[in-house]
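Quick notes on the structure that follows.
One chain of protein is taken out of this complex; the other chains stay put.
Up next is subunit A:
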Amino acid sequence: MDILSLAKSVAGRVEAPLTDLRTVTKVLSNPRMPVLLALSKGFVEPVYRAAFLASAAGSGVLAALAVRPCDLDSLAERLGVPAEDRPLLKQWLDMGVKLGDLGRREGCYRLRSLPAKALAQGGNDALAAALEEVLRFHVPALLNGPRMLREGRRFSLDDQDGLVIARSTRVVQPLVEEAISRTLDRTSPVRLLEVGCGSGAYVRYAAGLNPRLSALAIDLQQDVADRAAANMAEWGLTDRVETRQADLRTLDVQPQFDLLTLHNNIYYFPRDERVAALRRAHDLLSPGGKLLLTTSCQGGNIGLEALNLWFGYADFGGPLPHADELTDQLEEAGFRDVEAIRLIPGEQFHAFTGTAKRAVAYA
């Protein structure tokens, strides 16, 4: 039994009859004990809970329990857990009961804690994904930083689960949508190119705002693009939106776009490649066409700093941009009338807009 568990079991037993007062006194008199208790309550348990909830949300356990309480067998069946592994699943679920996020009555598991109930709601999927992102990407960056440096290891694109990122970036969805609705022409026929379309939610949003919009949506990762294409089909947008895997830097299409959007992905481009990428974006726009780029910039909350750290340790992409720096880069790439708008005062989430050069008109 390690010392942490000991401390925990002691703390859990305060109301129990003091059978072994001597032992207790001895333990409590240990000067490290308050630190241990603080660690346990303040750090460890939240980490456990966060991990459990992220996993429960991502695997669909929360969603299942949100409908009605379920027994072990029906949950196992739903999650596709083989019969011989059911005891292990039970063990995992019971952990959730211990952490207080699940409850168990008459052999049925149910949602118990507020966060569990909140994350179980479909509308909060983005939050669940953000939590998953924190645990799967931010935490490893913090945990492994020095070791990775020593071993010369870097994160690669494969370390990122594109689907999780696609879901999690929707935490800023209301902000991005606000930026889109400010920029998008609602009435004329608009041809949109969305670079890094993720789930395709923003293209859908834009298509909803302007019924005459048609789009090409691309994503660098094949699985993300496939999922986006499936979403488009589900949303009935296949006729208007073509979705495919492609890289902005090598995309070979005619400069037909009136609007080009880059939402939450400029940091996938290394800093010194951003101007070239933006120039490419510029050249895919028709003369006078518009760019809308949304991104969090440096100087924001701790979560953004962690994300920034992750990209710092990745072998692709680069740090979050500084707002001024990105403005300059946009201008260097050929954009005119570049503007950076902070959508919420105090937040580092920015919407950048710029206009592609018009044709030279003489006389």
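In this text, contacts are C-beta pairs under 8 Å (C-beta built on N, C-alpha and C of every residue); 3 or more make two chains touch, one makes a residue touch a chain; residues count from 1.
Just so it is clear, contacts and distances are computed from a predicted model.
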Practice task
Quick one: find the hidden chain's UniProt protein name among "Spermidine/putrescine import ATP-binding protein PotA", "Lipoprotein", "4Fe-4S ferredoxin-type domain-containing protein" or "Phosphoenolpyruvate-utilizing enzyme".
Solution key: "Phosphoenolpyruvate-utilizing enzyme"
Completion exercise
Touching the hidden chain, out of A:Arg104, A:Arg191 or A:His322, is A:Arg191
Practice task
Could you tell which one of A:Asp125, A:Glu242, A:Glu305 or A:Glu325 touches the chain left off the display?
Solution key: A:Glu242
Exercise for the section: May I ask which residue of A:Lys41, A:Lys98, A:Arg212 or A:Arg249 touches the chain that does not appear here? Expected result: A:Arg212
Handout entry: Interface residues of subunit A (partner: the chain not displayed)
Key = 187-189, 191, 212, 214, 242, 253-256, 258, 286-289, 358-359, 361-363
